[in-house]
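For this view, one protein chain was removed and the others were kept in their places.
On to chain A.
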């Protein structure tokens, strides 16, 4: 397989253009020989016209490709390309003229072959210049593309293409068709020339440069036109090449566009700083509205705000004052102003009545920047810009100008917009940070909740002589209720239920301490009252002064069918005796743990042993159940629980528990939450 090398359009069209130009030169020279020798060369004039048209198309192809390729749409570069081509063409023209005049009256000067050669060189250069410049103008015209402009340009290109062939019809003699077409193309070119939207985007300096380049182009066009059409010397040319409609129309177009661009650029010079200013403002606004990333500092936004405000108002100096709690000493940032001057002006501001009225505005949302006149050796006018977040002023920016009444309405408008936007960015930043922090707390609480759940036993120790179940619910994520079991030996089991004062996280911590104390002390085989005394002394060292824990402990001996019980300030336990068919609260004194933190506690704890029979039941619970309130503020109370057990004592522990909890929820009301931790443990002897 022969692999064709990739076709390089630029190089190909350049090569073709050169070949066509040489062919054109050759054909015309041959014809010249014919004319001089009065011989019929046999080459039809159409042949020249075809070559001419081909040359136009090749040059067009080359420039179209090369301009598109180097599409640095930098306007100055484009105009410079046009200008440099113009300089080059003019230079060659001048050299040819100089060469001709240096020949003087010699025979060579009159040589028609040399004339024809120069004529072709000049024609080639003119074509290159007009086509390349026209294509550069195309880029400028289509800078802000709209469908209409693109259509117009396409129409103009088609018209220009047609104009290349007009010569075949009028056979080189300009007639009405020629002039009519020229006028039409001229109008089209003029209409296109109204598209000068690229000019405002030039900076002040760029405008000056483009004026220079445009002047060069205009000069080149003028020189080339003058040289080609006006100062016509009597040279014998076999065929008129540069009189082509295509070249003439293009000349008109590039001239009109260059002149218009020159004038518009010139008249845009004085206002260009305003346009630049607006552009900077738009960019600043965009920078301010970009939300701050969580890890970034809000001071950066305030920095941008300061810069934006200063440039919008052409301020000579400025400072920023923060009055928020984060900066108790008052955070300040100074720009082009020293501390002493700032303090002097601050003093002036504070004693100004307008400012005092302004600062006492009830609704800070409505605050807008105000201007002030001050008497200070350096600055004569001030602008106060409030920074408002969440309906409170958290700071202000003071802009200073050396001139009197230096702030106009437009500046005030744009600055208050800047300030509002910056405040929104700061506020969003703060909210986002807060949200992230909250999220983390939520995560921590979830972990706490999981850890705490694991502190409550999943398996409750018991043997075949009794059944047991338990339930616990925390009002918050974590709670202070505690229950546990422990197997002393085959016949002896310990049950404990406890309640830490308060609720929430602090209660949860103390609850875990209680678990540790129970699990370690109970292994010492203590009696219930000894356990309470030891637990009290242990807790005395780690509980906060205003916290205490209540607990009830039971040691069940299934061999002897006895229960030994001690109570430390905990709500009494309900005991159902099947033989009496009666439920009653176990009456026993006892002081909460952590209330008396000395040996005195021993006097306040007692223990009691009683027997049980098969079918008897124990219900241990915490005060969350007793104190749960309905919408009438009535408490669930001890009596309801007692009645429930009397009714349902036949059921299994799990069923009894469900009955009590369901009844509790029904009492409180379906949607209402019980705002305390509550737990219960039900034991039934078999």
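As a convention for this text, contacts are C-beta pairs under 8 Å (C-beta built on N, C-alpha and C of every residue); 3 or more make two chains touch, one makes a residue touch a chain; residues count from 1.
Here, contacts and distances are computed from a predicted model.
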item	value
Chain left out of the displayed complex - its UniProt protein name, from "Anti-sigma factor antagonist", "NADH:ubiquinone reductase (Na(+)-transporting) subunit B", "Hydantoinase/oxoprolinase-like protein" or "Intermembrane phospholipid transport system permease protein MlaE"	"Anti-sigma factor antagonist"
Selected from A:503, A:576, A:649 or A:684 as touching the chain missing from the view	A:503
Contact with the hidden chain (one of A:13, A:181, A:550 or A:679)	A:550
Of A:369, A:395 or A:592, the residue in touch with the unshown chain	A:592
Absent chain, residues of chain A that touch it	499-504, 545-548, 550, 568-572, 589-592, 595-597, 604, 623, 627, 633, 635, 676
